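With one protein chain held back, the other chains of the complex are shown just where they sit.
Lettered A and B in written order, each chain numbered from 1.
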Amino acid sequence: MKKIGNQTIIFNTPPYILETSSIVGPKEAEGPLAKYFDQCLEDEFWGEKTWEKAESKIVKENVNAVISKSGVPATQIDYCFAGDLLNQCISSSFGLRDINIPFFGIFGACSTFVEGMTLGSIFVDSGAAQKVLCATSSHFCSAEKQFRFPLELGNQRPPSAQWTVTGSGAAILSNENLGKECPRITCITPGKIVDMGVKDANNMGAAMAPAALDTLITHFRDTGRKPSFYDAIITGDLGHIGKEILIEMAESKGYNIKNNYNDCGVLIFDKEKQDTHSGGSRLWLCSFSIFWIFI
Amino acid sequence: MDKIETKQEYLDYVDKKSPNSPILKNCFNAFLVGGLICSIGQIIFDFCKYKGLEDTACSTIVSIVLIGLAALLTGLNIFNKIGKFAGAGSLVPITGFANSIVSPAIEYKSEGYVMGVGGKMFTVAGPVLVYGISTSIIVGIIATFFV
Partner (left out) sequence: MEFLQSIDWMQLLRCFVVGGIICIIGQILIDKTKLTSARILVIFVTAGVILGALGIYQYIIDFAGCGATVPLLGFGANLAKGAITEVQSTGLLGAFIGGVKASAGGIAAAVFFGYIASLIAKPKIKKQ
């Protein structure tokens, strides 16, 4: 493992993404990606009394699912990196309290999952761990409650507003592939905070796009690769507006990402049919195709 | 597109890229629903008046009835649908004030009846009372000089 360029780490033996699992809420299940999720819920409470309890149940069930899918017993997993949007990462801590794996709570808002994968793969490649579990979750209702307004408030969402995804994603990183065909994480480029001064809480895509652009360009510079090197370049939750901004701004800097770039926030909901305005939010979905992973 | 160097240039660019709210349609809906809510109030007012009550009592009854209706619709999860359609049409009348008290009360029930319902009830409407009452006190103090 060594650092190249300004902020990219390249792995000696790229860690395998041994198994992934996802659970999503009912609205996501109506979206175009429904068939790729492991489990779709029929109601947001999932038999629990509060949004927060429902969210931590989603984490718990999803982590159990990924462990049983992978065939690796929980006792062989060395560490676990998990986080969510709520204060003190309560969904993750309560969701994982029965699992008995040393736990790192992380908070990266939309980037929590990638942050977990990044740290996890460094652990695996350095030999500090052989298997690492990464998980994250978000819940539309608990997020709205904590960050915006009560659900019953009769306000209008402007067209640039995004819709927080309900669901959880989990993955197991491993130093061996156990005979399976697995994607590998070859290198990582953690991004910087780039604040261009967008203050509109209903236009998060525009607020985040400059940071995404900065990270992408740094990655291309550090690795000496071109956008066409990749089959797919995927961002988490820029939404429709952020996606357009990113493409145009990348073009103005001389990078053409039109053909292989997409955004999970755009993919997960059908804009016309589902009335989510500017697309979904939350990065966990990227587990399946983070742009640094080259298969 | 032009090169973007400063924050201001980026903000202007974002402004251009972001779709505008359909303001004409929103205003029409707001007018319709807002007018309707006020008219319901007027009919209640007229009815109280018809029953022989005096003006201030009628006004108070109008407020209480509209607030009660808004609370009921909020509890039935209907008010947010009206609000989505009407925007300011249901926000600006007293119904919006009621909704802003009732909706956190329901939402924060999960945090208990004292600190949840009782405490968080005013997360949205609290500022309205703080600024409304404070300004009225200043007005009253100024008024003493003119009495």
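Here is the rule we go by: a contact is a pair of C-beta atoms (placed from the backbone, for glycine too) under 8 Å apart; a residue touches a chain by one contact, two chains touch by 3 or more.
Worth saying up front: this structure is predicted, and the values here are computed from it rather than measured.
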{"item": "Touching residue (missing chain; options A:E28, A:D125, A:E152 or A:D263)", "value": "A:E152"}
{"item": "Sole residue of B:L11, B:L53 or B:V128 that reaches the chain not shown, by the stated touch rule", "value": "B:V128"}
{"item": "Chain B, residues in touch with the chain not shown (by the definition above)", "value": "20-21, 23, 26-27, 30-39, 41-47, 50, 56, 59-64, 66-68, 71-72, 74-77, 80-81, 84, 86-89, 91-94, 96-98, 100-102, 105-107, 109-110, 113, 117-118, 121, 124-125, 127-129, 131-133, 135-144, 147"}
{"item": "Residues from chain A at the interface with the omitted partner, ascending", "value": "44, 51, 140-141, 149-153, 155-156, 158, 200, 202, 275"}
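Definition applied: only the chains that are shown with their structure count from here on.
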{"item": "Inter-chain centre distance, chain A versus chain B - centres from mean C-alpha coordinates, in Å", "value": "36"}
{"item": "Residues on chain A engaged by chain B in the complex (per definition of touch)", "value": "49-52, 145, 149-160, 196-198, 203, 206, 210, 241, 244-245, 248-249, 251-252"}
{"item": "Residue numbers on chain B that touch chain A, as the complex places them", "value": "1-4, 7-8, 10-11, 13-14, 17-22, 26, 74-75, 77, 79-84, 86-87, 90-91, 96, 99-100, 102-104, 106-108, 110, 123-124"}
